[in-house]
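Omission of a single protein chain aside, the complex is shown with its protein chains in their original locations.
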Amino acid sequence: MKRSLARAMVLALLLAFSFALDVAPARAANEADYKTAYSAAEAASKEAASLRHQWTVTVSVLAAAKKAADGGDFDRAVAAAREAEALAKASIFQATTEKEAWKAMEIR
Amino acid sequence: MKARTSILLGSLSAALVALALTSPRVVAADKVDPVADARAFQNFFFQKFPDVKHEDFVNGPYSMNEDMKRQWQEKEEFPPYEFALDAGKEMFATPFKNGKTYADCFPNGGVGIRQNYPYFDEKEGKVVTLELALNRCREANGEAPYSYVKDEMASLTAYMAFTSRGKPMDIKIPDDPRALAAFENGKRYFYTRRGQMNFSCASCHVQSPGERIRAEILAPALGILNAMPIYRSEWSGMGTTTRRFVTCNSQTRAVPLEPQADEYRDVEYFLSYVANGLPISGPGARP
Amino acid sequence: MASSIRVRATANGDITEVQALIQHPMDTGFVKDAKGELIPAHYIQQLKFECNGKDVFVADWGTAVSKDPYVKFSFKGAKKGDDLKVSWTDNKGGSDTITAKIS
Partner (left out) sequence: MTTLPGPTATRRLILQGAASVALLGLGNLPFGAAPARAAANDKYPEEAFKQKSEADAIKALYGKTAEPSDKVKLDAPEIAENGGVVPISVTTTLDKVTSISFFVAENPSALAASYKIPEGTIPAVANRLKMAKTTNVVAIVEADGKLYSATKEVKVTVGGCGG
């Protein structure tokens, strides 16, 4: 049981780290940057959903990205889309590792 | 910019793969043995909580904490689910437009049968839960199905649970590979971590029953569905099994599945089967 | 429509124990609904119990009384078969009343 708790800590920690990574891009992001970032995030989120492992935060951050873009704030929109992609990828990773990892906790 | 994010993701997955590989019991696929699983499941809780009477496990958090148990007994003097219970009894007796009633859809008129749900329907090859059977009964009689998370469904299941109070849970797994697969799928769902919190049902209800998450005491997984449906003070209203699954998912920041999704039906099948022998105590009152 | 009041009155010797559960939202006026609008305050203000022509218990309630409110008390001077009249009024002028037999 202890090991799975440690794994949860690591996952949460790394995710927190990924949020803090919003490094301002060299130049102001424009709509094109946003579109590419958003489509990548959307693809990852769709895959997470197909694995039935989607996270609520992925959905809300993706929506925030869209809202920021609609408001013309492409810097924030790109950052949010990146974050959504990272979250979706983490949930995909969770889905794949758990395919076997769940047995560690099973009562036998 | 792009490069930095992918480096991060690379390191993230590498770290976690390393962790996953070190997990001790990556075991080859073993044969599905529900009887052994149920016995191991029950013994785990009987040994972890030796002074909790076996039938008390169905009282969830109240079997874990004296102060909470007293508050529960205060509520049970005149429980808040009385209204749902009476509404359910009335709905059960009110004929559909075509003159039939729920009693015509269920064995024994729907009275005293809750302990056999969910069951594995060999024609359909899937698990059928009480809530699903009720909606199918409505549709078969030309009525619109009820929402799985709202009061009408909770009132019906409250009445049916009440008529089975005290009867031991009695779930059957027919000798059908699809039934065994459904049981295994339910077990997998129960132990699989999900949501950004990275919790599985077991993280709370197997690893830490009796402990607090803020104001609430975590219920043991054994017999956790025996009291369904429940009136929760948190919702100040009735909650069906579906509503409980959906809200548990969103609490761990996992997007819930559609009501009566296969996974929900299977995890209900798993949790009910391993609680065989423990009494039905629904409808229940919970924090 | 079934009454909103559920009451149990049981006499033991000269003491009658009364329990009442009332179906009422008891909205405080501080809670927002799904659309974010404030749900207006809607709560029972007074609940009265009368037996043999006299008040045996009067409750004055504020918004801090739980939804589907419950109250328990006991009183002397009644016996099995007497009528217990229970009535409430709320801040929107709503009301309900029933008469229960002491068992």
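A, B and C are the chain letters, set down in written order, and residue numbers restart from 1 in every chain.
Convention: a contact is a pair of C-beta atoms (placed from the backbone, for glycine too) under 8 Å apart; a residue touches a chain by one contact, two chains touch by 3 or more.
This is a predicted model, so every value here is computed, not measured.
Though it is not drawn, the left-out chain touches B, C in the full complex. Residues of chain B that touch the chain left out of view are 61, 66-75, 77, 80, 197, 199, 204, 213-217, 232-234, 236, 247, 250-253, 287.
Counting the whole complex, the residues of chain C in touch with the unshown chain are 12-13, 15, 17, 28, 30, 45-46, 54-67, 69-77.
We adopt the following convention: only the chains that are shown with their structure count from here on.
Chain B and chain C have Cα centroids lying 34 Å from one another. In this assembly, the C-alpha centroid of chain A lies 52 Å from the C-alpha centroid of chain C. Touching two or more other chains at once is no residue of chain B. Taken in their complex, chain B has these residues touching chain A: 1, 4-5, 8-9, 11-13, 15-17, 19-20, 22-27, 37, 40-41, 44, 187-188, 191-200, 202-203, 206-207, 250, 253-255, 257, 263. Against chain C, the residues of chain B that register as touching in their complex are 77-78, 80, 82-83, 86, 90, 236.
Chain contact summary for the complex, chain C toward chain B: residues 2, 6, 8, 19-21, 23, 66-68, 70, 72.
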